[in-house]
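A single protein chain has been omitted; all remaining protein chains appear in their positions.
Note that the chains take the letters A, B and C in the order they are written out, and that residue 1 is the start of every chain.
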Amino acid sequence: MDLPAELLISLHPEPFEPLELLAAWELAAQALAPLAAAESHFIGRVRPVAADGTALEALELEHYPGMSERRLQDLAQELAERHGVSRVRLAHRVGRVRPSEAIVLVTVAADRRGPAQRCAQELLEALKHEAPFWKREWSGGVGTWVEGNTPF
Amino acid sequence: MDLPAELLISLHPEPFEPLELLAAWELAAQALAPLAAAESHFIGRVRPVAADGTALEALELEHYPGMSERRLQDLAQELAERHGVSRVRLAHRVGRVRPSEAIVLVTVAADRRGPAQRCAQELLEALKHEAPFWKREWSGGVGTWVEGNTPF
Amino acid sequence: MPAPEATPTITVRLFARLREQAGWGERTVPLGEGVVSAAEIWERLGLGPIPLPAPLRIAINQQFAVADAQLRAGDELAFLPPISGG
Partner (left out) sequence: MPAPEATPTITVRLFARLREQAGWGERTVPLGEGVVSAAEIWERLGLGPIPLPAPLRIAINQQFAVADAQLRAGDELAFLPPISGG
């Protein structure tokens, strides 16, 4: 892959539909060239239970405007280059997210399945640890900051 | 995950739209329970070039009716159990497939990202080697059987 | 008139390159006397020498099997060239 990867990154203060974003992304790609031979997607959604087992009302996602977009861009670019993939689509919610709503969409298109899968997987891990987002669980009217991530 | 995984497997003699299958699959899941916290998808499409570098007209996918469906079912079930995932959606083309059309869709829903990603990845490798499908590349009016798979 | 005694047979199926090389995809084959293995059918039908080439696989009744698996009347035996799915 000699051309630089095309990256599309967006933050969403309102709910987004992962499959609609994917459809728009594929449509835009198709206008330029045949769709890639391999596409790997990951959708993360809010669990209905908090870490302590109680019912979750909502997950609040705080972020660092400006820095979060830049970090996501840098992480996507770095991993896209390392794996030689052609396109990356990344969407992340911010604000108050309700159970079963999507928090994150990671999509990678490449000429081979290995790079597409590995890049999508590594990008997901990278953004969980290397981009300034913070989760607070709301349960029974009480907010609790989540420090660290769920086990892989 | 104590319940057995829900498996949905289909063979398609005509082109299928991966995102439409996914939308229908999510809709059916949503009717029963909140969507899973982690969903991993893979879409494989036909490359526009044959193994020898010439332009590909079409890929012909021969299969063993009856055995191919059963093998896909068994592989999905075995891997779903091993990884403890909740839902698997698998679609595979047969017949004459044109460049950039989808050949395969592998989707796994689970409560955690690790099992969803690993199960989707292993299921893709398994079906490439353990289900009776055979590819023939058509290029310049000549058909060439493909033995083995593209590198990972 | 009494029905003719049924000859025990199996169905043999070939796929992809093997089917094209042989010029047929499905045949009913008499099982003959004694125990018969998949490999013996391969040889008897002139599909090639035994042992079978390593990349070929065998299925009996749509389940993978080994070359010396014994066949029974009514079985469906298939010879499968190297798989290339997905």
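In this section, a contact is a pair of C-beta atoms (placed from the backbone, for glycine too) under 8 Å apart; a residue touches a chain by one contact, two chains touch by 3 or more.
For clarity, every value in this text was computed on a predicted model and none was experimentally measured.
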Which of the visible chains would the unseen chain be in contact with across the whole complex?
A
Contact partner of the left-out chain, one of A:Pro48, A:Gly95 or A:Pro132
A:Pro132
Have a look at A:Ile9, A:Leu56, A:Val104 or A:Ala120 and name the one touching the chain we're not showing.
A:Val104
For chain A, the residues touching the chain missing from this view
44, 61-64, 66-67, 70, 92, 103-104, 124, 127-136, 145-149
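Operating definition for what follows: only the chains that are shown with their structure count from here on.
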Could you tell me which chain's Cα centre is nearest to the average position of every protein Cα atom shown?
B
So, what's the distance in Å between the C-alpha centres of chain B and chain A?
23
Taking each chain's centre as the mean position of its Cα atoms, how many Å separate chain B from chain C?
28
How far is the middle of chain A from the middle of chain C, if each middle is the mean of its Cα atoms, in Å?
50
Chain C residues counted as touching two or more neighbouring chains
none
What parts of chain B, by residue number, touch at least two of the other chains?
44, 124
